[in-house]
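For this depiction, one protein chain was excluded, whereas all remaining protein chains were kept in their positions.
We call the chains A and B, going by the order they appear; numbering starts again at 1 in every chain.
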Amino acid sequence: MSSTKTNPGYFFEDYHVGQILNHATPRTLHDGDVAMYQALYGPRFAMQSARTFGAFVALDDLITFHAVFGKTVPDISLNAVANLGYAEGRFLARAQSGDTIHSVSEVIGLKENSNEKTGIVWVRTHGYANGDRPVLEYVRWVMVRKRDTSAPAPETVVPDLAKAVEAEDLQVPEGLDWSNYDFAMAGEPHRWGDYEVGEIIDHVDGVTLTDPEHMMATRLWQNTAKVHFDVTARPDGKRLIYGGHIISMARALSFNGLANAQLIAGINAGAHANPAMAGDTVYAWSEVLDKAETTNPHVGALRLRLVATKVNAGELRGEDGKYLPDVLLDLDYWVLIPR
Amino acid sequence: MSSTKTNPGYFFEDYHVGQILNHATPRTLHDGDVAMYQALYGPRFAMQSARTFGAFVALDDLITFHAVFGKTVPDISLNAVANLGYAEGRFLARAQSGDTIHSVSEVIGLKENSNEKTGIVWVRTHGYANGDRPVLEYVRWVMVRKRDTSAPAPETVVPDLAKAVEAEDLQVPEGLDWSNYDFAMAGEPHRWGDYEVGEIIDHVDGVTLTDPEHMMATRLWQNTAKVHFDVTARPDGKRLIYGGHIISMARALSFNGLANAQLIAGINAGAHANPAMAGDTVYAWSEVLDKAETTNPHVGALRLRLVATKVNAGELRGEDGKYLPDVLLDLDYWVLIPR
Partner (left out) sequence: MSSTKTNPGYFFEDYHVGQILNHATPRTLHDGDVAMYQALYGPRFAMQSARTFGAFVALDDLITFHAVFGKTVPDISLNAVANLGYAEGRFLARAQSGDTIHSVSEVIGLKENSNEKTGIVWVRTHGYANGDRPVLEYVRWVMVRKRDTSAPAPETVVPDLAKAVEAEDLQVPEGLDWSNYDFAMAGEPHRWGDYEVGEIIDHVDGVTLTDPEHMMATRLWQNTAKVHFDVTARPDGKRLIYGGHIISMARALSFNGLANAQLIAGINAGAHANPAMAGDTVYAWSEVLDKAETTNPHVGALRLRLVATKVNAGELRGEDGKYLPDVLLDLDYWVLIPR
């Protein structure tokens, strides 16, 4: 059985540098998504939990991230072997309930692998609300299969990506007023000045993953990659958990110790170090990598490493420099926190 | 322990032709239902995904179907042995977020089975929004147990049902403007004229079913049939999955190849060919059965067979003419698609 109507997804040789991909099916985000997100991860950050907190009404930044990301899957990662990295991510404006999100990606790099069976595709993705308001941009790169291994290799173009977003390039939302920030209602007293570079924060709690939850999460963002849903898609009969599920779970766990890290401003780098499956228990810890002031006198920025692991311990890499098998996520990102 | 207060449901001898059943508990549909539906099935049809797409705001037609259907369960299928078929289904208007749905059924046929233990009940169900706006009507028939096997058989009345809804009886929503339909944002370029009668479309992807998901889906529509929830209700200790769960899953899978089949206009026939259980992996394929123009010059109708199976193959019936054991659903329905 075959069909000329169904979309097989793009293979490596279908991409060229400069190509623009207008991803299909815009998606209106609304309060229902907020409740699903709440049920799936249990976040407690006050600005997304209560509309009265600071009178700042916005969706969780990771809802925006998943919505923008989900749109790109049919065109970028349907035939992907691996999701290799993120860089130069910036949240540019906050999406509100009722906003319609769509995504556009540009291919900015290509490199065929020496095995001639796969190649690496770099794209810069732009997410928009309601047609033209930029809400998020980021670079990600994936390893994609070739349809035809005899297809010639494209010219290698490896983009020059920043190690981290510069603090002065982070967008502080206009009108964000933390002059009377209520630390008691937010859950913790720690402000920007209380965190030190090099400090490690253990987020204590663990959550054991289940298949129905990660499938519901993944479908919510219209991410259609087969390995998340079909037990016959992998030799081990297991469903691979969408990496974004781990990001959201770790971010929700990080409330304990980072309750005032209300907004995500940038994504510097990220690695899904090992696959996650149902039955794994996820713990998280954070390291403060850098600190910066912003143009808003009440708002500071922290650069954090957020690590999700399957054991409640702080080891990240083995003696060989590789991620230990229990590490699921190593995310380098910027948050905004009251000064 | 027993009670005079609890509802045992209707048995076969409780029905008579012409009987009107005003089903209890109207249900207001809202954005929360949209998010649950998104999480459970992952649909990507643009008109329900984005409020900006064609400026046409409506709930997924299957949300309306499930809400109308769910209301009928306590009065029609609580003591049902089998859900036998559907006919003459028409979507008459689109429900919006905020609409309150209720259902009324009329008994239009009765036939006791030769075993004198069960009988077949035909009902025509009407779904209304906000009291009096018809949104959906359909006929379904179920096999229902007798309370008392010695009760006399009613006069047999078998309704004369159309094999399919006539294309000219399909309702095209007033104000539906597809003159500037955005095929790129909808996800596929295929319009009405690109489909041929007899064409088969393999929807490629599979989804492995789980118990928590189908129970949440079934409760969402206030469908209370015991076999879906209680592992002690069947000898095999398994929960039978609500047939509507398979319809929604197959419809969502059908996006891949039928992305522009935005609206469901009619249900001609349907068989839940075999029971579905957690652990089954559902695939889907469609066959174009018929094509018709509509009164709207930009809107065409396709009559489709949507088949859900447990193996990714196109076989439907065995040499004996019976459904193969891997077939879960055979649904004959009309969709509206841009011409």
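Criterion: a residue touches a chain if its C-beta (ideal position, glycine included) is under 8 Å from a C-beta of that chain, and two chains touch if they have at least 3 such contacts.
Fair warning: this is a prediction, and the values are worked out from it, not measured in the lab.
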Hidden partner chain, touching residue among A:Lys111, A:His190 or A:His272: A:His190
Residue among B:Arg27, B:His203 or B:His272 touching the omitted chain: B:Arg27
Residues of chain B in contact with the chain not shown: 1-3, 5-7, 22, 24-28, 30-33, 35-36, 74, 98, 100, 102, 130-131, 210-212, 215-220, 222-224, 226, 229-233, 239
Residues from chain A at the interface with the omitted partner, ascending: 30-36, 38-42, 44-46, 49-53, 184-188, 190, 194-195, 199-208, 210-213, 256-259, 281, 285, 312-314
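What we mean here is this: only the chains that are shown with their structure count from here on.
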Euclidean distance of C-alpha centroids - chain A vs chain B, Å: 36
